[in-house]
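In this view, the complex is presented without one of its protein chains, the others remaining in place.
Up next, subunit A:
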């Protein structure tokens, strides 16, 4: 168990700066997920923690010790790679036991540990096989076992599930969480799959182009996205955003398309008339009869999901989506009302894209002991 402290870390490859001023404290024993689109620097950050990539600026400490100049083997981290990186010429048992062999653990003891760990991930019957003779899911388990056997302070995962089929991915996801709970090491898990991130994480870090957009619990990030970027990245379908201006009393948004929409509280942080983006979640709004909702929309098409449907609509020219269990037959272009749900509205600064707190969010009572 170890706390990882990342202080003002930057990364450059040659002259290209790919990461700047990343600050992040990963608590001891926590399951932290780094989420972001392809190329945002997730792997680079993870590999800097692991010691596989040089830290260009800033400092990383693990359990209080600066690791910038430590070799990977001296950092106490184990890593599961996306392509598993199993040693092709070794058997499963040799793969799992390799770290112990390098560490000079006696053969009998090593074998006992390998047997134990293999059992815990359900690999007992495959110990004599080569990685080439295993299925994708089994290889994944070998990679896990190879990390587990070292009893590391820190587990690092770089998109370990992305090569598995959907069903196996869910299954392995549960297994990873179970292993984390059992072992209690600090885990850092990189993914671009928001479902994986939301379901696994104690805390989530959303990255964008080499910087951190938001750090918080999955709930935090879903309920209070810190920026339009996060709002658009989390949730499926993503949050709908409508451009407009803040009204003079700062209690409503006047959309570009005309209608005025009351906010749940005053946006005290912005000037009246400021450019804003108003957001609402597709699953929190509902359909109403024309003229009865907060706003009017036109029907485009519908996607059937089994458990509900996604209605694709247009508010003037802006496409929005809405998740609902209601089954309605609508003609293309038909007019329909939308009830946005007063408490469901989010407000973002139109220029910076940052979240604008509405005063109702402010009074947070300190928990009484």
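Definition applied: a residue touches a chain if its C-beta (ideal position, glycine included) is under 8 Å from a C-beta of that chain, and two chains touch if they have at least 3 such contacts; residues count from 1.
By our rule, contacts and distances are computed from a predicted model.
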Quick one: the chain not pictured, UniProt calls it what, "Zinc ribbon domain-containing protein", "sn-glycerol-3-phosphate transport system permease protein UgpA", "Acetolactate synthase" or "Phenylacetate-CoA oxygenase subunit PaaI"?
"sn-glycerol-3-phosphate transport system permease protein UgpA"
For the chain left off this view, which of A:89, A:107, A:260 or A:292 is in contact with it?
A:89
Only one of A:103, A:305 or A:328 touches the unshown chain, namely A:103
In the complete assembly, which of A:50, A:67, A:315 or A:340 touches the absent chain?
A:50
Answer key for A:9, A:34, A:62 or A:79 versus the chain not shown reads A:79
Taking the full complex into account, what residues of subunit A touch the chain not shown?
50-52, 71-73, 77-79, 81, 83, 85-89, 98-99, 102-103, 130-132, 146, 150
